[in-house]
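Presented below is the structure to which this report refers.
As you look at this complex, bear in mind that one protein chain is not there, while each of the others sits in place.
All chains are identified by letter, namely A, B and C, in their written order; residue positions are counted from 1 within each chain.
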Amino acid sequence: MTIATATDRTDARIEPRGPEFEFMPLEIAVDRCKGCGLCVDVCPKHVLELDSTLVNPLGYHPVRLTDAAACTSCALCARICPDAVYTVFARPKGGMR
Amino acid sequence: MTSVAETRRIVYRPPQLLADHATHYCPGCGHGIVHRLIAELLEEMDLADRTIGVASVGCSVFAYDYLAVDFVESPHGRAPAVATGVRRARPDAFVFTYQGDGDLAAIGTAEIVHAAARGENISVIFVNNGIYGMTGGQMAPTTLLGQRTTSSPGGREASLMGYPIPIAEMLAILPGVAYAARGTIADPGWIGKTKAMLRRSFEVQIAGAGLSIVEILSTCPVGWGMTPAESMAHVTRDVVGTYPPGVIVDRLKAAADAAAVAATDAPPAPVAGSAGGS
Amino acid sequence: MQQSTIFGGFGGQGLLFAGHVLAQAAVIEGKDVSWMPSYGPEMRGGTASCTVIVSDEPIGSPIVDAADAVVALNPPSMAKFENLLVPGGILVLNASLIEAEPRRTDIQIVPVACSAIARAAGDDRLVSVAALGALIAQRPIVTAAAIRQALADLIGHRPALLAADIVAFDRGAADAALLAATPVPRASTNGRGIADSTV
Partner (left out) sequence: MTASDSVTTNRADPPAIADSALESGPGGTARPVLMKGNEAMAEAAIAAGCDAYFGYPITPQAELLEVMAKRMPELGRVFVQAESELGAINMGLGAAATGARVLVSSSSPGISLMAEGMSYLAGSELPLVLINVMRGGPGLGSIGPSQSDYFQATKGHGHGDYRVPVLAPSTIAEAVALLADAFEIAERYRTPVMLLPDGVIGQAMEPVLPTWRTPPRIKNDWELTGAAGRAPRVVRSLHLRPEDLEAHNTRLQAKYATIAEREVRWATESLDDAEILVVAYGTAARVARTAIERARRAGLAVGLLRPITLWPFPTAALAAIAPRMRAVVVVELSAGQMIEDVRLAVEGRAPVFFHGRTGGMIPMPGEVLRAIARAWAMTTVRPDHRVEDSGLAADTFAEEIVRAGDVVRAAAEPDPLSLIELATWAEVEGPIPTPELIEDPLDLVLAGHPEMRR
């Protein structure tokens, strides 16, 4: 199954990679991302990077989450993002890891 | 089957008042952060339905394309005058101006000073990045000494170009200013503090206490010739030296504190019938 | 029938008010009227003037190059406005302040000690109303009754002041009535009026 993509903010590229990665802490509206990299710098877990393999409609390499399991949903990325690309979810208690 | 999305608890979502299309701002520009803080607060404080924003001239003129509230566009520098008209004609509205440093600190000094002197009950959001971004990175009144811009190519020199203007401190001495603070969007911690300042500014307006101004130190990576990350570092390293962040005055709080002190220190209540003069 | 009057004097002599009273009286009588002041800094102490035109017909120009009456409250205003009088026009002059003789001989001259009247009535600034009394006594542009009503309209809410104004007005009228009317020369036959009389 895929992550529900209720809005166009959703990063449809983030596919679950198996049961253990089913939980996705971030939805990234990659179409709006300008690749400024501020989130990459502030991420305490260093799990964000600009995706040099992709160019979005604005012409930028958008950010992507490299390790969903390592993300702590601290939302610093969302706090500093000038383009409001992030929706952040808390890890469910006792559920998916 | 229950979808994953439905089971997930949202820690943060972009405010719905914020348009979900891309802004015209350059990558890493601080305007986007400030826009988002405003949208978050308008939602959290349930103000959107009665908000009338006043857009100014500069990069942020298109604020009305991104914030889904009523907006009027003002001539360059005149936003506090326009906001005065809005506020007076619509006393029940929540009114804020969104101005850059060229707009507020150069061409619009008369308007902001007198709106402040009148104590107009508006929130002034003053985004200071020390440069004229829209027109190509020229020197602004807030440009730091020594800073190179396209119109101060050798760096700003006080003997020729004067000194940076500390707007928030200047305005804070006016009794019509209920709240003056300076924040910055240069790191996540300060973004939170700046949001708190904006919230206080909005509260001050709701209390009818007078003009409030939040000066927000922001960035212009393109105009400064820096990467977004370097720009943020420049703010926290250099800009705050000229423009120290913090709350400069909160007369609403000061008045409340004084009242509280007076209440605790007050002599026994006078006998009924002599309650005049308060 | 159209009557134009120029009031001239120092700022503070109440000439704008006297003109206002005349204008209000004309309104009371159902006439068209225009009251046009010289305005600006001179109102605060220098030489001031106002022109009041009273007419049975709608008024064209609110300013005139030939006046039917001039009320001169100080020497400069006499010098300035005397020449604007039409032959046969009336010049009310404040004899308390104006010692010079008018040059014109083809006009009616009504010298009244307006400042003295004003002082006696209790306020130096009543000088214009005293002069207005003299003017109306000699040229009933409007009736004295209309003037009284106008005064009541304008300052009736201050009874003491109204009473003083009426005293000054009546005294100005009485003093003017005592004067033997100055002979009015006929306008010269070639129509050149003053040109002849002053050559």
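A few remarks follow.
Criterion: a residue touches a chain if its C-beta (ideal position, glycine included) is under 8 Å from a C-beta of that chain, and two chains touch if they have at least 3 such contacts.
Just so you know, these numbers come straight off a predicted model, no measurement behind them.
Within the full complex, the chain left out of the display is in contact with B, C. Set against the missing chain, the residues C:Q3, C:S34 or C:N94 yield one that touches it, C:S34. Of the listed residues C:L126, C:I147 or C:A176, the one in contact with the hidden chain in the full complex is C:L126. Among B:D20, B:E73 or B:E230, only B:E73 touches the chain left out of the display.
Touch with the hidden chain on the side of chain C covers residues 12-14, 16-21, 23-24, 27, 30, 32-37, 39-41, 59-66, 83-84, 86-87, 123, 125-129, 151, 153-158, 161-162, 164-165, 187-188, 190-195, 198. Contact residues of chain B toward the unshown chain are 48-52, 54-55, 61, 64, 68-75, 78, 81-90, 92-94, 110-111, 113-114, 117-118.
As a convention for this text, only the chains that are shown with their structure count from here on.
Shown here, the protein chains touch in an arrangement that is not a line, ring, star or fully connected set.
Distance between chain centres (mean CA atoms), chain B to chain C: 63 Å.
Centroids of chain A and chain C (each the mean of its C-alpha atoms) stand 90 Å apart.
Chain A and chain B have CA centres that are 29 Å apart. The part of chain B that touches chain A in the complex is made up of residues 3-15, 18, 20-23, 25-33, 36, 185, 187-188, 191-192, 221, 227-229, 232.
Listing the residues of chain A that touch chain B in their complex gives 1, 3-4, 6-9, 22-24, 29, 31-32, 34-38, 41-42, 58, 60, 73, 75-76, 78-90, 92, 95-96.
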